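For this view, one protein chain was removed and the others were kept in their places.
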Amino acid sequence: MDLLLSIDNLNVYFYRSEGVLKAVDGISYNLHKGEVLGIVGESGSGKSVSVLSIVRLLPANGKIVDGSISFDGKDILKLSMNELQDIRGKDIGFVFQDPMSSLNPVITVGQQVMEPLLWHNLCSREEAYKRAKNMLGMVGIPFPEERMKEYPFQFSGGMRQRVMIAIALICNPKLLIADEPTTSLDVTTQAQIIRLLKNMRSELDMSVILITHNLALTSNFCDRLIIMYASNMMETGGTKDVLNTPSHPYTRFLLDAVPDIEVEKELVPIPGTIPDLINPPEGCKFHPRCPMSMDICRTEKPPLFPVGDGHYSACWLCGRE
Amino acid sequence: MGNKKRIGRSYWSNIWEKFKRNKLAVFGLIFVCILILLGISAPWLAPYPYDEVHYEAVWTPPCREFLAGTDQLGRDIFSRLLYSLRNAIIVGLGAQSLIVVIGLTLGLIAGFYGGKTDNILMRIVDIVYSFPSYLLNIILVLVLGRGYFSIFVAIAATGWAGMARLVRGQTLSTKSRDFVEAARASGAGNNRIMFRYILPNIIGPVIYSIFSGIPGVMLVESGLSLIGLGVRPPMPSWGLMISEGTGQFLYNPYMLLAPAGMLVLTILSFNFVAFGLRDALSARE
Partner (left out) sequence: MTQYIIKRIGWIIFNLLVLSLIAFILIKNVPGSFLELQILIGQAGTMGTGLTISEVEKVRGVETEMMKRWGEDVPLWQQYLTFIKGLVTLDMGPSFRWPTQTIEEIIANTFPVSFTIAILAVTIAIIIGIPLGVLAALKQNSWIDYLVSALVMVVSAIPNYVMAVFVIFLFSFWIPILPTYGWGQPKNYILPVLAMSFGPIGSIAGYMRTSLLDALKQDYIRTAWAKGGTERHVIFGHAMKNSLIPLVTILGPMISHLILGTVFVEGMFGVPGMGQYFSQAAGSRDYPLMMAQTVIFGLILMIMNLIVDIIYFFLDPRIRVSRR
């Protein structure tokens, strides 16, 4: 498979009044054409920041201080604003977490879906109208022509997220980034949205990065997983490998926290809280909460150790032969 | 939030920390304190009585003897400025206190009891809101006669509605919070809940509203005295001094610039404090 996206040693810092926050602390990964990558972690683990960096959409106080991002052969960090705007929305589509606040409340849904086409001068207004109508139908919005005249607040949460997806897909992007697309929705709608993303992926033949804090959503959608914790990559590998043979203690905790309808089991909350990222713990970021931590964990940051075919884990337990 | 009964010291020190970071606001606060001190001590600081005429020295430009010059009757403008400041502060604080007392009481009652009481009170607020407040101010001063008290009443009669609306909104949102429920469950009476539990929690926005309202009150007062309805002469007021200075602007510009400058300075410093308070209060979360 061809390489679409390659991130190497990405470091993103946030400059706050309290100090410098390392939101992404040296992560690297590749994404191939047609591949679906899941990035999983608790809120504040840096997973959103890592993908917002791909289109340089960080808040004003956030800065990419080191690393390189290469998308479709282009060095993202060296692009001019114009070149970047050409990629945003056209080659990379974004779906955000909260579909209510992510859609402009005073602009019609139709206009908002058509905008990426119009802004990139891809077609005429009439053509854009037709394509938007078709796209809204494809993402499962009944009576798309009537609903294009309506405003976001007239849509239900799930329908709004479908509109967001239509906006992200309208230009037929090479990469779709879905940043917690289901978090603000109820459980049945969550499943529908994931199913929709899955269908659209096979229909439009694109790559997808799905960001979520819910491991259960990844199992039959993602090809590969990255587990993030406190700005660091903890584990990465094929979805089956990671879910069936988790090698990092943090991944195991995440798996234990997933409720399973079939097997009755006790939900285990992870002890402790996410560390303060302005003054993060030394060594492995997870060691204060890790039941298996050793002396070395407190002082040295573990590299990614291979634990299987394309399966890596940043844990000293895996590095001990 | 949990079961926190009342706002602890940390709440205020937190706001103070945020406030302190805003240099302009601190500067404004220092200035407001100085102005209030000057106003209070005007009778001792003023080099001349405000109504002492010096016919031999009319329209003297600022000099060592008369720091800000003299007016058409040879009265010392510097002394008159101090007394005007005193006036403005008395009117500002007096009228605002009246506004707070009326607005806070009615707002608390409306927000706390809700239902019919709320409906009726808010209807009254709406009506007062739709009145041409400046005209009513003028008419009320005419009815009550000139003087501090009538100016307080005239301004508060229309000004309380805004405060009541603010307090009602705050009370409504505070009423449903856990610690109020807890207090009720432990048998606290209505008055106790209102004044011991709700009031301390809404006091922040109220203080902001007091500070941001004072400049408006001062402007209304100077407007009233501009058309001869402020405090009774010869007691000076900025509005009166400005209207006297207007005609003299070409020949003795200091007669206008001094009172106008003081008025603007005072209003600016209160505004700075209000802006700082707003930022400190809104950045709480």
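Every chain is named by a letter (A and B) in the order it is written, and numbering of its residues begins at 1.
In this text, a residue touches a chain if its C-beta (ideal position, glycine included) is under 8 Å from a C-beta of that chain, and two chains touch if they have at least 3 such contacts.
What you see is a predicted model; the values in this text were computed from it and never measured.
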{"item": "Residue touching the undisplayed chain, where the options are A:Ile167, A:Ile270, A:Cys290 or A:Cys318", "value": "A:Ile167"}
{"item": "Listed residues A:Lys33, A:Lys63 or A:His120, member touching the removed chain", "value": "A:His120"}
{"item": "Touching the absent chain when the full complex is considered, from A:Gly41, A:Gly62 or A:Gly89", "value": "A:Gly89"}
{"item": "Of A:Asn9, A:Asn134, A:Gln154 or A:Thr245, the residue in touch with the unshown chain", "value": "A:Gln154"}
{"item": "Touch residues of chain A, complete complex, unshown partner", "value": "55, 57, 82, 85-90, 94, 96, 98, 101-108, 115-116, 119-120, 150-151, 153-154, 164, 167"}
{"item": "For chain B, residues in touch with the removed chain", "value": "126-127, 130-132, 134-136, 138-140, 142-143, 145, 215, 219, 222-223, 226-229, 242-243, 246, 249-250, 256, 260, 263-264, 267-268, 271-272"}
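By definition in this document, only the chains that are shown with their structure count from here on.
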{"item": "Between chain B and chain A, distance of the C-alpha-averaged centres to the nearest whole Å", "value": "52"}
